[in-house]
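Every protein chain except one is present and positioned as in the full complex.
Note that the chains take the letters A, B and C in the order they are written out, and that residue 1 is the start of every chain.
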Amino acid sequence: MSKSAHNLETFFDVERYRKDFPALHQEVHGKPLAYLDNAATAQKPQQVIDAISNYYSNHNSNVHRGVHTLSGRATDLYEGSREKIAKYINAKSTKEIIFTKGATEALNLLAYSFGEHAISAGDEIIVSGMEHHSNLVPWQLLCQRKNAILKILPITKKGELDLALLPELISDKTKLISVVHTSNALGTVNPIEDIINIAHTQNIPVAIDGSQALPHTAVDMQALDADFFIFTGHKMFGPTGVGVLYGKEAWLEKLPPYQGGGDMIRTVSYTHSEYNDLPYKFEAGTPNIAGVIGLGAAVDYIQNIGIHNIQAYETELLNYATEKALAFDGLNIIGQAEHKSGVLSFTIDGVHPHDIGTIVDFEGVAIRTGHHCAMPVMNFFNVPATARASFAFYNTFSEVDALFVALEKTKDMLF
Amino acid sequence: MSKSAHNLETFFDVERYRKDFPALHQEVHGKPLAYLDNAATAQKPQQVIDAISNYYSNHNSNVHRGVHTLSGRATDLYEGSREKIAKYINAKSTKEIIFTKGATEALNLLAYSFGEHAISAGDEIIVSGMEHHSNLVPWQLLCQRKNAILKILPITKKGELDLALLPELISDKTKLISVVHTSNALGTVNPIEDIINIAHTQNIPVAIDGSQALPHTAVDMQALDADFFIFTGHKMFGPTGVGVLYGKEAWLEKLPPYQGGGDMIRTVSYTHSEYNDLPYKFEAGTPNIAGVIGLGAAVDYIQNIGIHNIQAYETELLNYATEKALAFDGLNIIGQAEHKSGVLSFTIDGVHPHDIGTIVDFEGVAIRTGHHCAMPVMNFFNVPATARASFAFYNTFSEVDALFVALEKTKDMLF
Amino acid sequence: MDLRELYQQVIVDHNRNPRNFKELPPPCSHAEGHNPLCGDKVTVYVHVEDDVIQDVTFQGDGCAISVASASLMTEHLKGKTLSQEKDLFESVHDALTKKDSEIDLMHFGKLGVLANVKNFPMRVKCATLCWHTLEAALANQKSVTTE
Partner (left out) sequence: MDLRELYQQVIVDHNRNPRNFKELPPPCSHAEGHNPLCGDKVTVYVHVEDDVIQDVTFQGDGCAISVASASLMTEHLKGKTLSQEKDLFESVHDALTKKDSEIDLMHFGKLGVLANVKNFPMRVKCATLCWHTLEAALANQKSVTTE
């Protein structure tokens, strides 16, 4: 390896931010942890952990339904988070922010409600060949239920969407296009602006799965003009159990509710129930109050660093890792798109990814190995699985070095 | 008022447990908080808050999908919680414990999956006249979708189920009976054993909404023999955003999945997806890992005190509060069932419940006012709303006194 | 903060003895307002001729704030023009719901007692319900909800 972390300089004061993440400061098998599994879930800054503890210790109460002080405080915190998030992604209104359990629930909500509203037998939905199962299976289930047709926008050998094929896929039966913004399996950043433009010229709404985008890049709903946009809290340094479905108000008004229960109705009798206003129509039951508040704290945290600083630093990190990967004997990078973010997916000749995972773990390096909930991608590249290192802004060049030192050991161990 | 907390004795060392609940030790409007809104959500012991912080600070990782150390630890903690909960409710197997976002999601999951499996046009489902909207609206939505019929088991003036009418309601079209164990609006504890017996003699499965039961009483799935049993974490001293659907394994095997996404499938291709084993078939996407771990800590906490001790003490509390309520001029108790638990719902002549809520809040007393997500119950008793004091084991006789002192002020203020 | 700021004597009085608490028969228009959070229900009846509110009444069931607010509203608006009503609606709405409102309700006679409701955010919708309902009645909508 020609380069090492020691002779690198960066504008980004990574050590300052690392201090905020308690989980990073531990040893695994006697080695300092290098947490490179951020695409699976990100670590949480103390600020997020404290927001949760503080809520439970001082303000815990159910929201929306009470007149007492704690209930008012809890509601203010909960709705305050909604405002923060609406502002952060530049939604037009807080009515467009629906809190869910995660990206998976958001996508299932969308598939169900959009399906009930707009999908009949013979209609077509387009997804891409690099979707996470969460943006594939809900549409498959919908298509089965409605006798609709799921069409797949293919990917190229480099791991990019074959955009030239999109116009051919679109027909007058196409009711929705749902594609991933950044692929968790390949790191590809897709040209979602182009996809939205193409679709909108034919009046087809577009849903974007932004789960892997939010931790790394800025998004602007009004500029982007996506009809729906989905993301998940735990990957953007927030708590588990919370996610967001953004939808244009006009769409959300039209869609029927998904789950029934407390808070989502206005009046209930045995003959007739009237639904609540947005966003509550889609938020049945007691929400993950602490989770939503924690997600608000995560957005604050990201904004304090500045998402553009994060993006610039991570580009340096990924470039550095990619350079090392290209120089590593027998390593094949899976996914070589022009625009990539956060993810280095690879295989090593003669070593199964699962063994790579175990062996580097013994060097303190946490990476993921498997199909990354994207089996069709694995099939496309004809690999059973890949090893995947995925980065966050708190990762260092030295951690990248540690990964490649550890990868050397896989050869010592298995040859 | 004849009696006061000072001349009462109890076996239960409530002060010892109050210490564990940080939120209880605060002032509201300059008065010590008396938190009597436990049926809406319960406070959390430090042990639960710490379990969450500890998870995020030391073990945070995604579950099930990794080979690295943190991922193994997170999976062990997550699945360890499932084991604890399975044991606590005496399920036969951890496969019978499905983690959801809450009771509302659990009931929607059940309504959807059971509906897809078993409900056709003309079929009948029976719920009771005292259901929370979460055990009413999902069935209404299902019945609309499938052209099925929702039948209501009426309640009596005392606020009990009119069980004698159940056999008449049942027909050979009845596919499911779903009833609440303990009513959040009335406090009524329903004879669910009898209902299950009646239903099972006709081979009708029964679902029980145990959301208000778990914080107060022991449940035993194998003894009870319910086919499905639902509860929610935040009301039993656990985190928000987590609940449980218990289902007999044989049932869960038969039901189709609810949401599609990561972890719930075994293999995915564009032509065919194969579902995962129980319980994962019903747990699509990254779960609320911290929430599940926190719920496990809440179960530990309850077990340390002993649910029978809790129940015995709460009976004393509710009896004490009921006695005071009966002696209070102009107060009408809504719900006077033989068997009650945790809830005192009432109105005061000439004072609207909403005003009661605000006025007692100024005395530090947190109660709920409104329809308690049970509008049909309000309609039945012909009240627009009630005031509801609801108790947990950490409440004291003095807090009950504080409530009634505060209620006196409503008269000063409004007459 | 003292609770008497909310439950001022005028409010208590109008709650106990609501003015104009009756139906107006058709062809007067009416609308129903509903706040499901607290169960408040109000029906506002209004009779307009020559752009003047000849009569306005209400009926319903609600907390002291919502009943008193409706009572005060009807008392105040009888004989006012529609454009005066519009100004007043906006003033009340602005004063109670905008953080940095510069409207001083004290300029509107007895309605001034509603000013303090602003300090009790969880009760603002109780005070505004009847106003929204009146708007609906004037616009001939059937029902309105606030939460």
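Everything below uses one rule, namely that contacts are C-beta pairs under 8 Å (C-beta built on N, C-alpha and C of every residue); 3 or more make two chains touch, one makes a residue touch a chain.
Not measured: the values here are computed from a predicted model.
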Any idea which chains on screen the missing one touches?
A, B
Of B:D277, B:D329 or B:D349, which one is in contact with the hidden chain?
B:D277
Sole residue of B:K19, B:R266, B:H308 or B:H339 that reaches the chain not shown, by the stated touch rule:
B:R266
Touch criterion as defined above, residue of A:L165, A:L326 or A:M413 at the omitted chain
A:M413
Touching the hidden chain in the full complex, which residues of chain A are there? Just list them.
29, 351-355, 358-359, 362, 369-371, 375, 378, 383-385, 413-415
Across the whole complex, list the residues on chain B that are touched by the chain not included here.
64-67, 71-72, 266-267, 276-277
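FYI, only the chains that are shown with their structure count from here on.
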Please compute the C-alpha centroid of chain A, do the same for chain C, then give the distance between them in whole Å.
47
How many angstrom lie between the CA centroids of chain B and chain C, rounded to a whole number?
38
Intercentroid distance (Cα basis), chain B paired with chain A, Å:
31
What are the residue numbers in chain C that touch two or more other chains?
36-38, 122-123
Quick check on chain A: which residues sit in contact with 2+ other chains?
65-67, 71, 267
